[in-house]
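Only one protein chain is missing; all other protein chains are in place.
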Amino acid sequence: MLIRSEFAIEFQLPCDVAMVAMLRLHPSLDRLVRQPEVLGAEHIDRETGNHRHLNIEEYTDRFGNRCSRFVAPQGGLRLAGSSVTEHAGVPDPIETNAIQHQIEDLPHATLEYLLASRYCQVDALSLVAGDLFSHTTPGWARAIYIRDWVHDHIRFDYKTARPTKTALDVFTERVGVCRDFQHLAITFSRAMNIPARYVTGYLGDIRRPYSSAGDFSAWYEVFLDNRWWTMDARHNDSRMGRILMATGRDATDVAITTSFGQADLTNFYVESYEIDTEGKTVPLPGGGVRDKPWMREAGQRG
Amino acid sequence: MLIRSEFAIEFQLPCDVAMVAMLRLHPSLDRLVRQPEVLGAEHIDRETGNHRHLNIEEYTDRFGNRCSRFVAPQGGLRLAGSSVTEHAGVPDPIETNAIQHQIEDLPHATLEYLLASRYCQVDALSLVAGDLFSHTTPGWARAIYIRDWVHDHIRFDYKTARPTKTALDVFTERVGVCRDFQHLAITFSRAMNIPARYVTGYLGDIRRPYSSAGDFSAWYEVFLDNRWWTMDARHNDSRMGRILMATGRDATDVAITTSFGQADLTNFYVESYEIDTEGKTVPLPGGGVRDKPWMREAGQRG
Amino acid sequence: MLIRSEFAIEFQLPCDVAMVAMLRLHPSLDRLVRQPEVLGAEHIDRETGNHRHLNIEEYTDRFGNRCSRFVAPQGGLRLAGSSVTEHAGVPDPIETNAIQHQIEDLPHATLEYLLASRYCQVDALSLVAGDLFSHTTPGWARAIYIRDWVHDHIRFDYKTARPTKTALDVFTERVGVCRDFQHLAITFSRAMNIPARYVTGYLGDIRRPYSSAGDFSAWYEVFLDNRWWTMDARHNDSRMGRILMATGRDATDVAITTSFGQADLTNFYVESYEIDTEGKTVPLPGGGVRDKPWMREAGQRG
Partner (left out) sequence: MLIRSEFAIEFQLPCDVAMVAMLRLHPSLDRLVRQPEVLGAEHIDRETGNHRHLNIEEYTDRFGNRCSRFVAPQGGLRLAGSSVTEHAGVPDPIETNAIQHQIEDLPHATLEYLLASRYCQVDALSLVAGDLFSHTTPGWARAIYIRDWVHDHIRFDYKTARPTKTALDVFTERVGVCRDFQHLAITFSRAMNIPARYVTGYLGDIRRPYSSAGDFSAWYEVFLDNRWWTMDARHNDSRMGRILMATGRDATDVAITTSFGQADLTNFYVESYEIDTEGKTVPLPGGGVRDKPWMREAGQRG
């Protein structure tokens, strides 16, 4: 299955701003990329409407993610990119027999995913986690129980997003956006000694009825039985077509854009969808029509 | 100058516990080590008094720190180690002309030290930092101003330590222990676009009058003018004889010991002091006598 | 000057709900009321559209506010009321010579307005307040300085409202709605030993150009020179035509409605405006036309 993922984001900058973007595909997908991935940053002169390409410097962070640095001048900024990836066409794997490792058997590199981080206060929630989850069977069953508990107890509401919201806030307020669900599930998983990391990527409507305008998505991974497994506490059904961009300890590490100065989001478009070998969009089941507002109003992010 | 650093810590464990310790010297000191560094972990049988060596596995974490993993059986646990390091015998460097880099000029690897972390909520304190520090001159002067502000506004009190205390708590409560001072200064530095990282190590009374029984110490580093500089918001005078153990984003990353299970500290000894070439302790100025309670009561940690 | 104040609020209730409303005028206005004050609660049968009056029980709380209790059945709920009040027609009084009392000279009944409350963590912000305000002159100058500091440092944004937001959150996030401004100013005032209490009431566009659709408003009062003075950290100019409803320690004590069960706001209308002796609306200066959407969409509250 081929999946095209694309986005365009526009900002208005009152001053020159240095930025780091994490909008590239993850290096682990390199062997699956079927068309050269594109990422561009353009300065928009609001008076003339002229666009000018900005120089982007790329580097890999300590987590292995591709990062893009640039300085955007005062005025408009447009970031856009696209990729075509080969995808196995199977839903998120399920392995009910996956074992939970004893701490001493975990690979070194997974240990940091047991620690607390900015949004995931494992220390503060470890005793709560014990109350809720210590009766469950270690391994896959426990990981799923945590994911489902979060899914069932947290209500989704775009309007409740805020940048300082922690897992503890999510636990008490019981409402949040995509990343909030994952932060709480990550925190509980770590508290129960399951390494868990935060993931950003694309998750479009692939071989399922159209749901809504696209967005970047967040999910998480847990380490069981010697590998990382995809988990999603917001959509706790098994989805197809996740395209990985970055992984880290929590949303701090893998923000789509980190701006060192004011940058006001003005337009926002993200889609990820199946194409055929000629590049045509594969229709969705149910006859849903994909709405394509190339530039929709900013601020509706999950 | 030669510095001997040594410690012994004892725990009582009600069950078997997996542990990660960060009690080795930092790899950057390798060329200065003058005697083989020693680190041992022993199980103590409380009935027979027998000691048995535990197997330690070593690895390097993503920050470049040496970590030691082991499983300690139920009963007593004793961790002990020592090292002798050549030290230049000069106090913490001062460079009043050190410039602050524009964000776009910072090395890639320093960028993560501008982000928020578990104890350093840069997001929550960035506007407060702006109020307090935006009038200062970028560079060395700003870094020092932040360090001194923290030193002058926070009161030291061992009894106020708690594992969940964040920089925001320190800012409002105005009291804390060593690590709390550094967390607040790190947060403010990052908010003002100065990369800052947390450091653990030894800081004994070296060529200065005896102050008190030793402990592991925490300080921090800021990145200015293409290198990291030592800062210490608790002791804001220029000290001699810091022996680096580990660096990270905050105390989460470089805990002396992380126990996956209950481990009650029962005894604690740490000292770091100058020795001569024959290995004898160099007397301190002022005739202060170093108190050497090889095993003092646990719980008095800064 | 005569001021008519009126409101209508509608809720949808999935189950029967007990409610307490604080929607009456404050008893201190009794001698100024020129038409009998009206308050009604009606059950709306969504199928038939029939309205049925609900029985309201009134009582006075410990702060001297009029409270209205009732049980609303599952279905629609409409609360509506109106009043006409004589108003002196002068703006909020200013007394630059008003002294600040020594603690020992404060009346007994004002002392509780120095203490911490749910949203006003005086304990947590007292040292911050000292940094910011101890250089000011006690009395009117200090009270005004605090009010203006809050006004100048906090940005208004309807979308940032949340029911758990405290003065400390407002101080760090620097954004909020009407009540958030007052909570921070109240907290700082108390920390500087000025008794301060939270107020709800009407504040329409009176003898000033039309600004926007009305809402209930919040402001606060400080005790100086033997009386309470009106302060408003959101609108820090001197306004005319405030109509007092209730006072308390913070928004907890004087919520417009407290529902013991789910109650979803569906429609909302509030206005307060000058009328002439024949009951006709006095036009606003600047020719602004008052928009009168008797039922506008709920959720836009300040």
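Note that the chains are named A, B and C in the order they appear, and that numbering of residues resets to 1 at the start of each chain.
Going forward, contacts are C-beta pairs under 8 Å (C-beta built on N, C-alpha and C of every residue); 3 or more make two chains touch, one makes a residue touch a chain.
Please read all numbers here as calculations on a predicted model, not as lab measurements.
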Of C:69, C:159, C:208 or C:235, the residue that touches the missing chain is C:69
Consider the whole complex, including the chain that is not shown, and state which of C:2, C:79 or C:124 touches that chain. C:124
Among A:106, A:168 or A:270, which one is in touch with the chain left out? A:168
Tell me which of B:160, B:236 or B:266 is the one touching the absent chain. B:160
Touching the missing chain, which residues of subunit C? 18, 20, 59, 61-63, 67, 69, 71, 102-104, 108-109, 111-112, 114-118, 121, 123-124, 163-164, 193, 252-253, 258, 260
Which subunit A residues touch the hidden chain? 124-125, 127-128, 131, 153, 168, 171-174
May I ask you to list the residues on subunit B that touch the chain which is not drawn? 159-160, 162, 164, 172-173
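Assume only the chains that are shown with their structure count from here on.
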Chain pair that, of all pairs, has the most C-beta pairs in contact: A-B
Centrality ranking, top chain (CA atoms only): A
How many angstrom between the C-alpha centroids of subunit B and subunit A? 34
Touching at least two other chains at once: which residues of subunit B meet that condition? 124
